[in-house]
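Questions regarding the structure given below will be posed in turn.
For chain A:
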Amino acid sequence: MLNILIIIPLLTVLGILFTVKWEQVRWVALVGMSLQLLFSLFLLWQFLAMEGVSESGMRLEESHLWYKHLNITYSIGIDGISMALILLTSVVIFSGILASWNVETMTKEFFLLLILLSTGVFGFFISLDLFTMFLFYELAVIPMYLLIGIWGSGPKEYAAMKLTLMLMAGSALLLVGILGLYFHSSTDGQLSFHILDIARQNIDSGTQRWIFPMTFIGFGVLGALFPFHTWSPDGHASAPTAVSMLHAGVLMKLGGYGCFRVAMFLLPQAADELSWIFIILTTIGVIYGAFGAVVQKDLKYINAYSSVSHCGLVLFAILMMNKTAFNGAILQMLSHGLMCALFFGLIGMIYARTGTRDITKMGGLMKVMPFLSVSYVICGLASLGLPGLSGFVAEMTIFVGAFDHPDAFHRISTVIAISSIVVTAVYVLQAVAKMLLGPIGEEKFEKITDAKWHEKLSSMTLIIAILIMGIIPLWLSDMIYDSLDLMMNKFSTLSYLVE
Partner candidate 1 sequence: MIEGVGLNHFLILSGVVFFLGMYGFLSRRNMITLLMSLELMLNAVNINFVAFNAYLNNDFLQGHFFALFIIGVAAAEAALAIAIIVLLYRKFNSINIEKSNTMKH
Partner candidate 2 sequence: MNWSMTILIPLLPLLSFVVVGLFGPRFGRKISGLIGTFSIVLSAFISLITAFKYFLSSGMDGHYSVIIPFNMEWLRFSDRLHIDMGILLDPISVMMLVVITLISSLVHIYSLGYMKGDVGYERYFSFLSLFTFSMLGLVIATNIFQMYMFWELVGVSSYLLIGHYYDKPSAVAASKKAFIVTRFADLGFLLGILMLSYFTGSFDFQTLTDPDQAAYTQNSGVAFLGLSVVSWALILVFIGGAGKSAMFPLHIWLPDAMEGPTPVSALIHAATMVVAGVYLVARLFPLYLHVAPDALQVVAFTGALTSLFAALIACTQEDIKRVLAYSTMSQLGYMMLALGVSSEINDNLGFTASMFHLFTHAMFKALLFLGAGAVIHAVHSNLMKDMGGLRKLLPLTSLTFLIACLAISGIPPFAGFFSKDEILSAAIASNKWYFAVELLVAGLTAYYMFRLYFRIFWNKQATFSTEIHEAPATMTIPLIVLAALSMIVGFIPFGQYVSWDMSAHHGHINWYLALSSTVVALLGILIAMKRFKGEVNPDATKTGLYRVIENKFYIDEVYVAITRNVIYKRISQPVAWFDRNIVDGAMNGVAWITNATSSRIKSWQSGQLQDYLLAFSAGVVVLFIVLMYLVR
Partner candidate 3 sequence: MESIFFYLLALVILVFSFLTISSKNILRTAVYLLFVLCATAGIYFMMNYNFLAAVQLTVYAGGIVVLIIFSILLTHQINTRLELASLKKRLIAAVISFISAATFFWALSKTTWPDTNGGVADTSLNNIGLQLMNFGPNGYVLPFEVISILLLASMVAAIIIAKKFSHD
């Protein structure tokens, strides 16, 4: 059944290929992605209806042998974590399509690549086999180059190249890590790329110690791990709206999810031993991204740095290695995905109207485009962790989880990370104040119109998702929480870890 998640986008791609008029292309894309969204919801319903967790912890598992000799399989399956991220992806891609309704140059190619990218993302989230996971990972990254390079703005070639190369360099490390895992997946008998198979194996700690950094940094690059995050500001700033949305909203989650599923899950011992290095890095990243955002003038840069901070929090939480923090990490991925997508979507819409992204040149936009402005404010509030919106749920879970470590090192880094929420408030409100409030910046802004239907629908989808997550988080949190048992079992073999 999970195959449908890949089949729908692929069919959409085909559909787009055979569509002639550019006006129709976007409709094809929209219909495809609406189906995808509906199917994700259906899947969620199915998932929640399913009683109990199977022995492997995964549901709807399927496995087909692909490369017999290397025992590469096409294995898919979901647990609560992937389910949540699939939902996120389908929401974001849906609103991404709507947000890029007005792409007029090479429309066909644009939507084609966009949906191809989303195929990669869906595939990644349902993969249980490291090989296919890696395959989908790269499939998701590469269309980015063209999407930014062709439809981007500013120094787009540079940004696209930097982004692609840094991410691919990350995946270079990752590949080595994956091969390392593969060749240690069994001491006798058949080697395997299957995550659950590898998880059953206790890899010796010396091996873990070198594979862990490889995989963690490899995925971490995409998860904006400091200091490998520099592709993010330039990349986001140059990318077209929907791409920024998808990239910040979904693609960066691949990094976090990968760190979680591969680095932490399969290499618990090394994770425990080496986490301090990465905790330092992520703590720096969290606070550093926030401070970096304070002085930015370009809206996209503000959000890019804020992403560094928020995604740093994801990795930070993952490294805290207890159930609550893991839960928080996944929630933060969802929350950040939704609000970052909304942010970038709104920025795109604002940019399309004002022709600038410099907050010092804008002002008073609340008057002329109340819908977009209010959406922006809601998003900003979600970003700074206002209760009732998604950010709060995620951040608090992380903080509570992270605070569960009694030693001074974890405590101090937690406190530093928490203090970022103040800085977040500073830059969010600063942007809101300069851009939306105050007197109208330039005369030409007075003629600006508010959002069109597709823009409204795009924003509303995300806002509703943010609200649902913020107001009734329990089902989501429980869904993720219950799926963490698999992970925790793996950790429980390490007697010295605190639960």
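Basically, a residue touches a chain if its C-beta (ideal position, glycine included) is under 8 Å from a C-beta of that chain, and two chains touch if they have at least 3 such contacts; residues count from 1.
In picking the candidates, the idea was that all candidates are chains of the complex that A comes from, given by their letters.
Fair warning: this is a prediction, and the values are worked out from it, not measured in the lab.
Chemist: For chain A, which of the options 1, 2 or 3 is its touching partner in this complex?
Modeler: 2
Chemist: Residues of chain A touching candidate 2 in their complex?
Modeler: Residues of chain A touching candidate 2: 162, 165-166, 226-227, 229-231, 233-234, 288, 291-292, 294-296, 305, 322-324, 327, 364, 366-367, 381, 384-388, 392-393, 396-397, 399-401, 403-404, 406, 415, 418-419, 421-422, 425-426, 429-430, 433, 436-440, 473-474, 477-478, 481.
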